[in-house]
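Only a single protein chain was left out; the remaining protein chains are all shown in position.
Up next, subunit A:
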Amino acid sequence: MKCYTPVIYKGLSPCKPNAIKSAVLQSEQVQYVIKQLAKEMGESPDIIQEEATEILDEMGHRMQLGAVRFFAFTLSKIFKQLFQRVCVNEEGMQRLQHAIQEHPVVLLPSHRSYVDFLMLSYLLYTYDLALPVIAAGIDFLGMKIVGELLRRAGAFFMRRSFGGNRLYWAVFAEYVKTMLRNGYAPIEFFLEGTRSRTAKTLTPKFGLLSIVMEPFFKREVFDTYLVPISISYERILEESLYAYELLGVPKPKESTSGLLKARRILSDNFGTIHIYVGQPVSLRTLASGRINRCPYNLVPRHLPQKPSEDIQEFVSDVAYKMELLQIENMVLSPWVLVAAVLLQNLPAMEFELLIEKTLWLKGLTQTFGGFIEWPDNLCAKKAVLSGLALHSNIARLADGHVVLSDKGADDGAVGEVVFRHALAVLTCATYRNQLLNVCVRPGLVAIALHMAPSFRKEEVYSCFSFLRDVFSDEFIFFPGISLKDFEEGCFLLTKCDAIQMSQQEIYPTDKGSGTVSFLSAMFRPFVEGYQLIFRYLSKEMKEAFTEKQFIPGVRNFVFQLLEKGSTQCYEALSSDMQKNALSALVQLGAVKKKKMPNGFTYHVNQEAVSKILDMFDARIPVQKPVAARL
């Protein structure tokens, strides 16, 4: 049996999971909320205390070494079955080992698959590091045996939504903070909140992050380390499931039998996993000079306090920074390049040309700072072929051409054909998407060059800035630095000789027109998709509506256009894109979002949406933002 003696936090006061639970229940924070609620509801505090105990039992972990060992053993078998290799940056593990002893640690992995946290726990166990306690969605509890096992392996559960439930929030927050303050174990959660169905990093959620930052703000701990972790899959376990989900076919509830069926998957091959453990980021360093300490000094620390505006802004900045770090350290497989090229050349692409273009894109991606797993001695043909072998469900080679594997797409009803093709496109897009955040700054500059009425810098920047705002939920941008992003985009395009810049103008070079149009084409599905969605909103949605009404509505709308053949933008069927587009309009003020007792409702300002559409079509110039520094 493996001898497991993990390194621990230097200030650790050892305690059992049960002791933690009772500490949480007895804490001033939770007791305060219990008393408050008792007063408000006219209930006896004992009843509410009872409720809190139940919440805690539902939530709490029961880490047991036996379970961990059993889990590790099983996982190692399963992983060996599923994946060819798991690559880890060793120096990252060493840094982590060091960090865990110094200060409380928060692990922030990217989230593409359920495999994420299983793999990470397994990895930490293998490297003799303290197992993290994980904030996982409560749906897992449905899986009886696995849920319990996960619990014993250190997972704790949070309800997906508990917005209104103050008791739940208080108990949950205190539970997390208690573990953090004691240095009991690293805390792990996903900034993205849920698995990204598109393999594109989701915009961050702030709730959990602000909970784990609070002990530092209140100086209950000296510092907290945030560790961004990038987990890249050559092939994502849930890829086809995701495509169905995006198209609105309801996802099966997680259940143990469901997972057992997943055994079918075990015979399949999912390639390599890369795990990059990033440099631990000191929260203290990030906060230095930014946080006004006063609010925390003037109120007893156990009282629930709404974070001040500058705290909220800080939390948001940190969240974006961490996601950008995750993106920076993602490993891209050659297949990502193949998918990006292929999607621009449907329905079929000549094999040799695909190889040539893939190789070209490899160079471009590297110029943009993307990290591609492409051994020096691997020739392009082999790389493409092995990609095709691993992803035979997505694309295949037929008569010297590469085509999408949308089996049966040609027969059956028109609707069926569109659906099958959409499935194939969305699955394929999942891989191209991994490239998008690497290319987004130069990409939007490329589109802006097409959109802007002239090559004058201000006008190109105006378009860029407009696009950046519109796509602020689609791609990850650090808040408020539009100009810097623009400059970076221009710099990268200059670096690959795609554009030239003079004092006043930016224009594509002859040599670089290929690059510029490739990049615009890469983002075209988003430009077109958003236009379709906006059109739907401006024409069809006169009344107030909910998200539940919006998604099927817009899906039908796009579906019909696809059936008629009046658009080729299959990606507009993706519910992810639809939600992002709606939320972009909310942020741009073209749609009003109102909180109602049974969720949110939306009101479209038709005029404003039309205006945005016109800007897209370059029928009216984009409003000029202040660009004094240009």
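In this text, contacts are C-beta pairs under 8 Å (C-beta built on N, C-alpha and C of every residue); 3 or more make two chains touch, one makes a residue touch a chain; residues count from 1.
In this section, contacts and distances are computed from a predicted model.
**Student:** Have a look at "Signal transduction response regulator receiver domain", "Myotubularin-related protein 9", "Alkylglycerone-phosphate synthase" or "Protein SEC13 homolog" and point out the UniProt protein name belonging to the hidden chain.
**Tutor:** For the chain not displayed, UniProt's protein name is "Alkylglycerone-phosphate synthase".
**Student:** Of the residues A:4, A:114, A:296 or A:478, I need the one that contacts the missing chain.
**Tutor:** Considering the complete complex, A:296 is the one touching the chain left out.
**Student:** Could I get the residues of subunit A that touch the absent chain, sorted low to high?
**Tutor:** 219-220, 222, 293-294, 296-297, 300-301
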